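Heads up: the structure comes next, in structure tokens.
All protein chains but one are shown in place.
Right after this comes chain A.
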Amino acid sequence: MNVLSEFLIIALSAAVLQNAVFTRGLGSSRDTLMMGAPRRIFAFGAALTFITVVSAALAWPLNRLLREQQLSTRLGIRYLTSISTLACVCAVFTLLYLVTRAWFPRIHYPLRRDAANAAFSCAVLGTILIAFSGGYGFVKTVGFAFGSGIGYTAALLLVREGRRRIALSDVPRAFRGLPIMLLYIGILSLAIYGLIGHQLPT
């Protein structure tokens, strides 16, 4: 029960209070933020969440081993954790691609287009590295990865809805497209900043 509540609390926190897009700008590239159909957003979000969770579950024991053996200090490589985490993400992406292509062609077909974008998004690597730098245990790391993926999908849906409404408004020519979308994300980011309980510095 404790494990489950720990998992849910950290997942909720990662999805809302530490949303990857609104609080850290992770995964906020034009192509992903401009995604149109909700169905595609859900497929992209599902792929991203799956890859983040499995990669986090794979990378956590590896990271712990590296830390216990102090390999980073012994080898003099500063970002060994990041390299091993990226290797895990690459392995998960390769496995996902090959397994779905061989045995699940119905999943593979819609996944084919977005799987690489999802796996090599800053949100995946960034989320796992944030969890590691926070010193979380296994359950918390996986929960954080899960919540981050859900939060990212929710952010994409929010941005899509905002874009749909903005399209009906009379926006100045210079602001159409990317600038107005970034302004909208900035305002949502400010709202989340306030939701956490921060106050603007005076």
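Operating definition for what follows: a residue touches a chain if its C-beta (ideal position, glycine included) is under 8 Å from a C-beta of that chain, and two chains touch if they have at least 3 such contacts; residues count from 1.
As a working rule, contacts and distances are computed from a predicted model.
Q: I want to check something: the complex is missing a chain, and I'd like its UniProt protein name from "ABC transporter ATP-binding protein", "Electron transport complex subunit RsxE", "Cell division protein FtsX" or "Dihydropteroate synthase".
A: This omitted chain is identified in its UniProt record as "Electron transport complex subunit RsxE".
Q: If the hidden chain were put back, which of A:A14, A:M35, A:V53 or A:I130 would touch it?
A: In the complete complex, the chain left out is touched by residue A:I130.
Q: Which chain A residues touch the hidden chain?
A: Where chain A meets the chain not shown: residues 22-31, 33, 77-79, 82-83, 85-87, 90, 93-94, 97, 112, 115-116, 119-122, 124-126, 129-130, 133, 172-175, 178-183, 185-187, 189-190, 193, 200-202.
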